[in-house]
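Got a structure for you, written out below as structure tokens; questions coming shortly.
Just one protein chain is left out here, and the rest sit where they should.
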Amino acid sequence: METAVAQAFRTAAQAALLVAAAPLVTGVVQKWKARLQCRRGASVVQPYRDLAKLLRKGTVQADTATPFFRAVPVLVLAATVTAAAMLPVLWAPAEGAALPLGDAILLVGLLALARFLLAIGALDAGGAFGGMGASREMTVGLLVEPALMLAVFSIAVAGGTTDVGLLAARRGSLAVAWQAPDLLALFAMLILALAETGRIPVDNPDTHLELTMLHEGMLLEHSGPGLACIVLATHVKQLVTLALVAALFLPLGLARGAAPAELALALAAFAAKVALLAGFLALVESSYAKLRFFRVPQFLGVGLVCAFLALALRVL
Amino acid sequence: MFLSVDLATRLIDVLGALLLFTMLLILASGQLFRAIYAVAAQAAFLGVAGAVLAAATGNVDLWIIAAITIGAKAIFLPWLLLRVVRRVQISREIEAVIPMHVTLALAAAIVVLAFHLNASLGPVRQAITGNALPVGVTLILIGVLVMASRRKALVQMVGLFASENGIFFTAMAISQGMPLIIEIGVILDVVLGALVMGILVLRVRSSVDADIADLESLKG
Partner (left out) sequence: MTSHLLWIAPLVPLAVGLVMLLVRDRRMLAALDVAGSLAVLGLTAGIARQVAAHGAVTALGVFRADDVAVIFLLLVGLLAVAVAVASVGWMRHEVARGEMREDRLRWYFALVHGFVATMLVTVLSDNLGILWIAMEGTTITSALLVGFHGDKHGLEAAWKYIIVTTIGISFGLFGTVLVYGAAAHAQGGVFAGAMNWSSIAAVAHRLDPGIIRIGFIFVMVGYGTKAGLAPLHMWLPDAHSQAPTPVSALLSGALIKCALFGIIRFHTIARDACGPEFSHGLLLAFGIVSVVVATPFIIVQHDLKRLLGYHSVEHVGIIALGLGFGGRVGTYGALLHVVNHGVTKALAFLVAGDAIGRYGTRDMRLMKGFLGIAPVAGTLLLMGAFSLAGTPPFSIFVSELLVVRAGIAAGRFVPVAVFLAMVVVIFAGLVHHVGQMAFGVADARAERGREAVTPILAMALLAAVMILFGTWIPFRPDRVLQSAAEIIVG
């Protein structure tokens, strides 16, 4: 039984690790994508450089924007980082933890909150592209969020808890207890991960072409440190999504104590899992074209139905 | 017996989930090629399921059936479909008659119904490995859904093959499968039927330049 302080410290450490590593993951995906397309690509630390550059710049704001607009980037980042703190990265929590940190429903809710804040901010600035991006992003969110909940519930029913950390710990101790619903939930999560990380075929992270962008459209009015916050939040959200998939479906190699060897192993396992999923993202991005927007619901619909089936198969 | 019954059941369950997933891909695919590749993958999973059951029951016939399934349904029929597609050079986009979200919702309802039905069965369930029965029912019905919601001959054929994959899945998992000779006869029928359908599609394309499933002069 660990104390509340130790648990809080552990949670903070994991969140810090996720935030620190998030731009690196984006860099790795971009690098692999470039390699798959036979380009050399930018260095994997390029996202850090971009962030540093943005932080040095000044802020310009639209005349129509309210003071709330200034608060949006910080709030988005805060919500996303809080979500990051919910995930088991290195440690598997013990049963009966002191603080209920790690509820999956809260995690999904925080991600939705970040999405909502971003959309509100984009509308607040009054730009046409911001409004369009927000509308599209919320359309996608409408399909992604319930599906995410269903997939998580499917795993939660099997694990008997909605705490992501406990789920990972319990499933990890069952070896790889893979059943049919897990497989369907995994497929659903992989489809949803593409949408949540804003990647092809749902969104294109590299484009600023007005007709095709979803997420980038909402960022147009932001600048300087504010933009840096949002970009960092985007990186973190991507890693949170991947870590969620890893925690639910590949719950292996989590440390139980604080021994350095165990921690090193856990870190290596986490890196391997994220690398695997990042490779998946890079592969999909390179081999598919972006869907026309009205085809996106069809694509996400498959994810939604898969998630629904995963839950239905578990219950029936 | 290379596999324990428990492991075989779990593998069949997982393969059943893969079949369901490929079925959803067929249902939601917006392009003809994707649907054909998905049904080929489905048949390949079906062949793997046959091999798993063969290893679990020690039934030599099932090895043969698995091999024939892969040869005929995962290789030959998709090849035939692709050939017909290339020959007729039709537009490769699939238009749905029923909106996609309705079809997907129906598909979800079908799965729930099938699994609910399965849960209501008595001790006879022991005779069927894993969830092969509800997966089979689901595949058949969603296959019909594909056929009903698309007005394009080749997609209707894909739906038909997917339906038949469902039947084969259940048939393999029921008490060591059907007799070999029957399975071979059934596959032969499927292949012959596909050939005849291919001939009809090509004949219509060459004579009136339309999709055969799109003709609707006969009514009332």
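Per-chain residue numbering starts at 1, and chain names A and B are given in the order in which the chains are listed.
Please note the rule applied: a residue touches a chain if its C-beta (ideal position, glycine included) is under 8 Å from a C-beta of that chain, and two chains touch if they have at least 3 such contacts.
Values in this document were obtained by computation on a predicted structure and should not be read as measured data.
Of the chains displayed, those contacted by the omitted chain across the entire assembly are B. Only one of B:G30, B:G71 or B:G193 touches the absent chain when the whole complex is considered: B:G193. When the missing chain is restored to the complex, the residue among B:V5, B:V60 or B:L121 that touches it is B:L121. With the whole complex as reference, residues 117, 120-124, 126-128, 133, 136-137, 140, 143-144, 147, 153, 156-157, 159-160, 163-164, 166-167, 170-171, 174-176, 178-179, 182, 185-186, 188-189, 192-193, 196-197, 200-201, 203-204, 207-208, 212-213, 215-218, 220 of chain B touch the missing chain.
What we mean here is this: only the chains that are shown with their structure count from here on.
With centres taken as mean Cα positions, chain B sits 35 Å from chain A.
Across the complex, chain B meets chain A through its residues 10, 13-14, 16-18, 20-21, 24-25, 28, 30, 100-101, 104-105, 107-108, 111-112, 115-116, 118-119, 131.
Chain A makes touch with chain B in their complex at residues 178-181, 183-184, 187, 295, 297-299, 301-302, 304-306, 308-309, 312-313, 316.
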